[in-house]
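Let's turn to chain A:
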Amino acid sequence: MRVALFVTCLADLMRPNVAFAALKLLKLAGCTVEVPETQTCCGQPAYNSGDRATALTLARKVIDEFEGYEYVVLPSGSCAGMIRAHYEELCKDDPALLARAKKLAACTYELTDFLVNVAKLESVPGDFAGSITYHDSCSGLRELGIKQQPRQLLGKMGQVEIKEMSEAETCCGFGGTFSLKFGDISTKLADNKCENACATGADAIVGGDLGCLLNIEGRLRRKGDRKTQVLHVAEVLAGKLD
Partner candidate 1 sequence: MEIHSNDFKARAREALANPNLQKALKLVQVKFVPGRAAAAAEFGDFEALRDAGRDIRNRALENLDLWLERFEQEAIRRGARVHWARDAAEANAIIVGIAQANGVKKVVKSKSMVSEECGLNDALEAAGVTPVETDLGEYILQINDHEPPSHIVAPVIHKTRDEVSDLFHAKHGKPRTEDIGALCREAREILRPHFLSADMGISGANFLVAETGSTVIVTNEGNGRLCTTVPRIHVALTGIEKVVPTLEDLSVLLRLLPRSATGQPITNYVSMNTGVAGSGDSDGPEQFHIVLLDNGRSRVLGSELKEMLRCIRCGACMNHCPVYQAVGGHAYGWVYPGPMGSVLTPSYAGMEHAHELPHTATGCGQCSAVCPVRIPLPELMRKEREMQVEAGLRPWQERLSLKLWGWSASQSWLYGIGTAIAARFLKRLGGADKLIHRLPLGGGWTDGRDFPAPAGKTFRELYRARKNLH
Partner candidate 2 sequence: MSSRDLILSRIRASIGRGAPADGAVLAPHLAARTRGPAPGGAWRDSREGLLQRFTERATALASTVERVPSWAEVPAAAAAYLIARELPTRAVCWPSLADQAWAGAGLQVEARPSRGDDLVGITSTFCAVADTGTLMLLSGADTHAATSLLPETHIAVVPVERVVPLMEDGFALLRAEKGEAPRAVNFVSGPSRTADIEQTVTLGAHGPYRVHLILVG
């Protein structure tokens, strides 16, 4: 399988290891992975802010860069959701582009969804030992149905115990620019998330979207919790990176 990895702008800037972990997992699953060099962002921040023109420019660029691969995989439910669930609306006024957008959407996957349902990865190399609690990110969950996939993969790791938190499906308060515009509400929601997560006593909070993880970790640390790890599911599954 010839797979293009869409790194996502947050992983590129904030946590390159997430992309390296994704790379490692895709290769283990038997994929030939390419990382289109000119890639930047899927356009979601502009789209959500109502700047349709900018979003369209970036969508066009993504389509140019990623069409032609058998699959496009992203370590983010939110960015995968942008391509799969929103490019169609964004490109609706340009029939030629729309056709290409639809084709791209059809072969675009969030990482864990791809590993479970397409590549059918049998075993994972991660060596995390301890308990984790999983935060279901909104876009992945509600736009792409990402729920069991990460849990199934984590379940393949012998020494991992999953402790479900209450309100696992409730938003952590990130919401992209919402976290800046309405900082105090965003913080309040992050607080609820941290409380629910920490109540499980898990060693690590794991999720599939860096935005949520930065938000959750940021609130945890501000409250003085230096102990609970906050990890991307790809990092946990991939284990040591070379």
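Brief remarks on what is shown
In the analysis below, a contact is a pair of C-beta atoms (placed from the backbone, for glycine too) under 8 Å apart; a residue touches a chain by one contact, two chains touch by 3 or more; residues count from 1.
Per the selection procedure, all candidates are chains of the complex that A comes from, given by their letters.
The model shown is predicted, which means the values in this text are computed figures rather than measured ones.
Of the numbered options 1 or 2, all belong to the same complex as chain A, but only candidate 1 touches it. Note for the complex: chain A touches candidate 1 at residues 7, 9, 11-17, 19-20, 35, 37-41, 43, 45-52, 54-55, 57-58, 61, 89, 138-139, 142-143, 169-171, 173-190, 192, 214-215, 217-219, 221-222, 230.
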